[in-house]
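Please see the structure below; I have some questions.
So, chain A:
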Amino acid sequence: MSNKLDSKTPAGPLAEKWTQYRSTVPLVNPANKRNLEVIVVGTGLAGASAAATLAELGYKVKAFCFQDSPRRAHSIAAQGGINAAKNYQNDGDSVYRLFYDTIKGGDYRAREGNVYRLAEVSVNIIDQCVAQGVPFAREYGGTLSNRSFGGTQVQRTFYAAGQTGQQLLLGAYSALERQVGLGNVKMYARHEMLDVVTIDGKARGIIARNLVSGKLERHFGHAVLLCTGGYGNVFYLSTNAMGSNVTAAWKAHRKGAYFGNPCFTQIHPTCIPVSGHYQSKLTLMSESLRNDGRIWVPKQIDDKRHPNDIPEEERDYYLERRYPAFGNLVPRDIASRAAKERCDAGYGVGPSKMAVYLDFAYNLKNKYGRAEASKLGIDNPDDATLLRLGREVVKEKYGNLFDMYKQITNEDPYEVPMRIYPAVHYTMGGLWVDYELMTTVPGLYALGEANFSDHGANRLGASALMQGLADGYFVAPYTVGSYLSKEIHTKPINTDHEAFVQAEQAVQARLDQFLQVKGTKSVESYHRELGLIMWDKCGMARSEAGLKNAIQEIRALRDDFYKNVRVPGGQFEFNPELDKAGRVADFLELGELMCLDALDRNESCGGHFREEYQTEDGEALRDDEAYRYVAAWEYKGGSDWSLHKEALEYENIKIAQRSYK
Partner candidate 1 sequence: MKVLQFLFTSSIGRKVLMALTGLFLILFLVIHLMGNLQLLKHDEGYAFNKYAWFMTSNPLIKTVSYLLYATILLHAFKGLYLVFANRKARGAKSYGSYNGNANSHWTSRNMGILGTLILAFIIGHMSDFWWEYKFGDIPWTKYETSITDESTMVTDITSENHGVHIRMGVAGDKEVFITKDLYKETVEAFEEGWLVALYLLAMAAIAFHLWHGFSSAFQTLGMNHPRWNPLINGLGKAFSILVPLGFAIIPLYVYLLK
Partner candidate 2 sequence: MGSEAMKINLKVWRQPNSKAEGKFETYQLNEVSPDMSFLEMFDVLNEQLITDGGEPVAFDHDCREGICGMCSMFINGRPHGPKQGITTCQLHMRSFKDGDTIVVEPWRAQSFPVIKDLSVDRSAFDRIIASGGFVSVNTGNAVDANSILIPKDTADEAFAAATCIGCGACVAACKNSSAMLFVSAKVSQLSLLPQGKAERENRVIAMVDQMDKEGFGSCTNTGACSAECPKEIDLSNIARMNREYVRAKLVSK
């Protein structure tokens, strides 16, 4: 094992590691903080919260985002909620239980120390957000409301209707803008980071392109924080925003930061299915719908009847059949694979046959309709009354989601079951970081979805928001300070320095390269093609042959890209096609690494399912002996990577096969 992969997890009992760390970490005095500059790339939950907090502490911060405003980062789209071990419901929740659920949900592929810290600071996040004025849902008595999410048995999810991500991001954004107003943060919107500048092995700044003028800019920082989100868009179709990309993380990877578990991607089970070849993105229907919707397919292959005409006994509620204990509420990876299995076997529904039904009729009538009827004192209500009453309740709970579904599909989910299919949603993999969230490049940090850390091989619902804010508000400000305490003698480095000049030249050469191809095919068409390869061969089910094949196809596609792509316009203008070309080019490299990683991991765990490694009844078959490690890939140039392994030690948790039956 490489000594670069020292996780630096503090010694001592699990519950005291973080307290111990915080109490002994070296500090920077206020006068010195003013002379230390930090670059934060990305302004989602992790980036905005980190930039704001570091600025509050007194550091000089520069924050970058490619969107037109920091408020647009894709954290905003998270619907369901944020977990915290507050135990406000008195249902037996605790920091340890949240830690345990997260490790188990992640199929035992996450680092204990990090996850425990995450669970620990989760309670502070809620306090902080409430103090900022985030309007969480409340009970009539004025206390905070909670709901439950997949993979847990307690109610620990805090939420703001179906817009929790938006409200949390706006909270972090307002904290960030406050610091902008105070002059402590300089904000660079519509700027894209195109390289990390390293000097003497340490990250010392970035090259960014002003996306409006097209000019390249050099920015110095004593430390650089990448909070640039996940890379789900490598699949072209995903629930990610159109602009979400791997570029910043990928540049860091090429500059020496190891990439951790790149093949761990989360496929969300409840998304609106693809409707045509023109489709640009997939829309998620919140996991909370699985609380009240029952998932089924017809028992008969290629059943062409209207769903409402298929009688009860001819429906296969396959999740309830296979997983009686958790039923429709099994974790995401399991629900997704089960849907794929049914569709592949020919039972799929809808025009594409790649969808299953999510049906609310039963609960509409029997759960909510009956409850309302008994509240109103109606004896022996007829079906129509039950449906009408139930509809009112469901409308209150999920009205916005139902409307969204109807808007997209032109079908009314109150009348007809929703058609859903899994879609790429989140990437557990990312830049490898240690306990301090530092990558293998000193001074270069990765926060939030951009790092590989806390979710192992599968993330539980409502945990992404928690991790982003934990990293940004409560972890990085300490750990970055620890690094900066040793940098107080480093004067700001002039950006005329050779390293900046060379990095800028390399970026310039790459931009020129895109513009000079002058081929005929659009960037979008390459992206779409890459997506198809990735989805078919590195998606929900992977096989050795498929992955090997995918690697060849990706290489061929990449070669073709540099021969036939057409990037219209020039560099020194607002040119979204050029921006996209850079991002797709990076995806074309990342895709290969993902396949390589999936190929290397000869086991099935969490979101990573290798067809060769499954139990008799088709469940994931983990191999803890051989693969209980983080795969950290070092870039060696071209198509060459070398694998470093960080063994995962479980001192506090007994590893077991996950069972939701």
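With respect to how the candidates were assembled, all candidates are chains of the complex that A comes from, given by their letters.
Convention: a contact is a pair of C-beta atoms (placed from the backbone, for glycine too) under 8 Å apart; a residue touches a chain by one contact, two chains touch by 3 or more; residues count from 1.
If you're wondering where the values come from, they're calculated on a predicted model, not measured in any experiment.
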Selected partner (touches chain A in the complex), from 1 or 2: 2
Residue ranges of chain A touching candidate 2 (in the complex, touch as defined): 49, 52-53, 56, 67-72, 74, 76-77, 86, 88, 124, 126-144, 160-161, 163, 165-167, 170, 173-175, 177-178, 180-181, 187, 189, 212, 239, 241-243, 275-276, 278-281, 283-284, 351, 404, 407-410, 473-474, 477, 520-522, 524-525, 566, 568-569, 573-577
